[in-house]
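Left out: one protein chain. Kept in place: all the others.
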Amino acid sequence: MFSVKRIELVIEAVEKQRVISTLKAVNIFNYTIYNHVGGYGERGARGDLAFGEKFENVTFVIACPENRLTTIIESLRPILKSYGGMCLVSDAQWIIH
Amino acid sequence: MFSVKRIELVIEAVEKQRVISTLKAVNIFNYTIYNHVGGYGERGARGDLAFGEKFENVTFVIACPENRLTTIIESLRPILKSYGGMCLVSDAQWIIH
Amino acid sequence: MFSVKRIELVIEAVEKQRVISTLKAVNIFNYTIYNHVGGYGERGARGDLAFGEKFENVTFVIACPENRLTTIIESLRPILKSYGGMCLVSDAQWIIH
Amino acid sequence: MATITNRDYQLNSFQSLLTPSIMFFALGFVAQLIKSDLKLPVELTKSITIYLLISVGIHGGIELSHATFLDAVPSIFTAVALGVLLPIIAYLIINKVGKIDHLNAVAIATHYGSVSAGTFLTAIAFLEALHIDFEKYPIIMLAIMESPAILVGLVMASYLRGKHLNNSGAIQSNKSELIKEAFTNGSIVLLMGGLLIGDIATEKSIKTILPFFDHLFMGVLCVFLLSMGMEAGKKISDFKVAGKFLICFGALMPLISGLIGVMIGAYLLNFSVGGSTLVGVLAASASYIAVPPAMRMAIPEANPSIYLTLALGITFPFNVLFGIPLYYSFANFLL
Amino acid sequence: MATITNRDYQLNSFQSLLTPSIMFFALGFVAQLIKSDLKLPVELTKSITIYLLISVGIHGGIELSHATFLDAVPSIFTAVALGVLLPIIAYLIINKVGKIDHLNAVAIATHYGSVSAGTFLTAIAFLEALHIDFEKYPIIMLAIMESPAILVGLVMASYLRGKHLNNSGAIQSNKSELIKEAFTNGSIVLLMGGLLIGDIATEKSIKTILPFFDHLFMGVLCVFLLSMGMEAGKKISDFKVAGKFLICFGALMPLISGLIGVMIGAYLLNFSVGGSTLVGVLAASASYIAVPPAMRMAIPEANPSIYLTLALGITFPFNVLFGIPLYYSFANFLL
Partner (left out) sequence: MATITNRDYQLNSFQSLLTPSIMFFALGFVAQLIKSDLKLPVELTKSITIYLLISVGIHGGIELSHATFLDAVPSIFTAVALGVLLPIIAYLIINKVGKIDHLNAVAIATHYGSVSAGTFLTAIAFLEALHIDFEKYPIIMLAIMESPAILVGLVMASYLRGKHLNNSGAIQSNKSELIKEAFTNGSIVLLMGGLLIGDIATEKSIKTILPFFDHLFMGVLCVFLLSMGMEAGKKISDFKVAGKFLICFGALMPLISGLIGVMIGAYLLNFSVGGSTLVGVLAASASYIAVPPAMRMAIPEANPSIYLTLALGITFPFNVLFGIPLYYSFANFLL
């Protein structure tokens, strides 16, 4: 068991690939992803249309060592700036397997 | 980055609209929602029937300032009382975008 | 409101039943489950195939009293050993209803 | 039809059990029993249900385009009456005989006043396999009978709450909302919409959509029953939550109401053997789509596992496997 | 066809509003208005869209297998021209007349230069109900018109950004990627693929797949329009986000471009009444599938609620209920 940071990023589905590439660029390859996520934010409702997963959210959950946090956050910030979304960071324990 | 409370509410899908209205009534408009959530609790299994998203759970994740927490919780409590469900609160950091 | 541990277990969908039985064996009956979860880890990409929810992840969220944590973790460890997956533990407050 | 010899009938009846649709029901049931990993996507089952409801509606509408509204009045009236009386009878049996607590009893009883489109469709497949004609009014009754029982359930529940229970602090669910929902239910919209469209549209234009809504019907029904067989098979393992009394109830109640229904169809509505069988099926079937969520909202104190297991795991398969041929032979015997 | 008497036409036209497909659209719309809990699985709507696009493509391909590529050149040229000009006209109206800010104006305008396959399919159902023949070139135009407007939108947006706005720190979305996406869109692949396969495959082998792709078409279209009616009904409640000017725009713009389209079809392309109607429909319809996500990526500053509400909640139902018969009568009047 060791301490990690748990990043929870809710963002528009269209930005999925961009997030994955951005993470790769800072050497983060591992993540968990939830598709078809709905929500309501400053940019209105998401996830209620028959066309288009393109107007849904996806959620990324990324567990990373504390010392990687700032790099990751800073790499994601421009995406959050343009396309909105929510990014929460909390503390967690990683169970080694 | 500033501190927020992360509310994670797992509740029956039929109560979705009621939760949204209740949140609105206390001026909380933003949330993230996960549909088709399964689970097992005091009221048995959820989310395994061919008919009916009506017997599934949904999960609301709400990030709010600490000083709004009590109001929100108290507004949700009656719903939890009648229809069961789980409500967890934890600390998180909100990444400003 | 009282303190609990929030366990978040991301594991291959094929192991769903095994996790449920394992939890039952240590007297944990309640959990929330998210199906069709994607991800990327040491064992490559998950959740992008037309056949087979069998190559997807599922996420279990389990809220438990602090004193039950070790038992649960130890019961899950062998599964994590064989089949990979992620297991995060964090602190949360349970809202009594 | 009534002059059919008994032996012929038995042959026919047995053979009819071997219609593809019923064999698919059995296949799904067996797949579940042997714990096969066979799974139909939930969206497939939902899509098929939508298709079947529209199809049945259109079919009925085409036939009814020859009738006047007045002709339908007795059927409509009967449907409402059945929807009101059956849940009361069921409640009395469950609460008085079975000693089940008031609110659980109401929640369960309500299911038996409403109807199961799946059972109705299977009955139609059964009749068509035997080449038995039937009146189309039961399709209207199917649409109508969804709702009244829910209202009766609401009334019973609030009466009993007032009489026997002191209200807990629980939220009272908005009653007018529940009533509205009882009447704007998705199945009702599809059935009634189909009926209307089948009735209004010109014969020519209807013909363009029949290859989809008519020719495929029996085949699609097979996949539906495959899925229903699997659901029934899943639920059957929850038997113990229901307890012995309720298990018996789940098979006896449809028997009682099915026979009542057939008699009403034959003597009151003057339907043929086919039509009377369908009225029997409407009376006998228990709702597993519209009523469960309504009861979950209206009577959160009741245990959903019980009423779902009864409606889906016991009454539905009972009707499909034994009830339908039985109601049919009873109708045959009467007429 | 042009010698049809006016009265006959009116009768036909009214009757045509009662085709099953349009009644299903109305059913979905009403279901939403009465807040029924009716829901079609999203996957069903997507699957049906895929089916319809392939079917229309194959259908067109079979017909085009008799034509040469040269015959199609004028249609292709016209499609591109419409795709370029319509968004510019729309932008000028929205920005100059409506005083809507530049970027929102571009985002909205782009939708009107592209097309809606759903509207096109409804128009085909309409023509077939009236037994009106039509040229198949509009199907190619449908595939082609998806993309040019998106490019025009991109160009306009970056021009206006340079001229009127100082770029915020926001990421500039990769333009070449967006352009690539405009041309490899799923609908284009299905339509073009269907066209090609219908064109190349031998008549014999095509016949084996027609029971699925042809005979069921009109029936499946009903379910599609049911779903579209529900979407339109959902969006209609968002009216207020659009504001009065844009609501009017959502009904007037298709009128203008529809009439222009019919004239182009009739006089420039020398199409029959049926074909000219379809060109009108292509010009009049606004994209609600391909363009919204493209604009979301290209112009994140614009408000998606506005353009989605306009395209789906106003222009689509307007075209289905009033536009199509209108463009048809205009074509009828011209020819």
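First chain written, first letter: the chains are A, B, C, D and E, and each begins at residue 1.
Throughout what follows, contacts are C-beta pairs under 8 Å (C-beta built on N, C-alpha and C of every residue); 3 or more make two chains touch, one makes a residue touch a chain.
Since the model is a prediction, treat every value here as computed from it, not as a measurement.
Student: Mind giving the shown chains that are in contact with the missing chain?
Tutor: So, taking every chain into account, the missing one touches C, D, E.
Student: Among the options E:Y91, E:F120 or E:F213, which residue touches the chain absent from this view?
Tutor: Spelled out, the listed residue whose C-beta touches the missing chain is E:F213.
Student: Write down which of D:G162, D:G219 or D:G243 is the residue touching the left-out chain.
Tutor: Only one listed residue reaches the unshown chain, and that is D:G219.
Student: Just name the one of D:K35, D:H66 or D:K163 that touches the chain not displayed here.
Tutor: D:K35
Student: So that we can see where the missing chain sits, which residues of subunit C does it touch?
Tutor: Given the touch definition above, subunit C has residues 12, 14, 43-44, 48-52, 54-55, 78-79, 81-83 touching the missing chain.
Student: What is the set of subunit E residues that contact the non-displayed chain in the whole complex?
Tutor: 41-43, 46-47, 50-51, 54, 180-181, 184-186, 188-190, 193, 196-197, 200-202, 204-206, 208-213, 216
Student: State which residues belonging to subunit D touch the missing partner chain.
Tutor: Residues in contact with the chain left out: 15, 18-21, 23-24, 27, 31, 34-44, 128-129, 215-216, 218-220, 222-223, 226.
Heads up, the rule we're going with is that only the chains that are shown with their structure count from here on.
Student: Return the chains shared as contacts by subunit D and subunit E, ordered by label.
Tutor: none
Student: In terms of CA centroid distance, which chain is the most far removed from subunit E?
Tutor: Of all chains, C has its centre farthest from that of subunit E.
Student: Between which chains do we find the greatest number of C-beta pairs in contact?
Tutor: Counting C-beta pairs in contact per chain pair, the top pair is D-E.
Student: Return the distance between the CA-based centres of subunit A and subunit B, expressed in whole Å.
Tutor: Subunit A and subunit B have C-alpha centres separated by 20 Å.
Student: Any idea how many Å lie between the Cα centroids of subunit A and subunit D?
Tutor: The separation of the two C-alpha centroids amounts to 46 Å.
Student: Touching two or more other chains, which residues of subunit D qualify?
Tutor: If we look for residues of subunit D contacting two or more partner chains, we find 42, 46.
Student: Can you pull out the residues of subunit A that are in contact with at least two other chains?
Tutor: Where subunit A meets two or more other chains at a single residue, that happens at 34, 81, 90-91.
Student: Hey, which chains are touching each other here?
Tutor: Taking the chains two at a time, the touching pairs are A-B, A-C, A-E, B-C, B-D, D-E.
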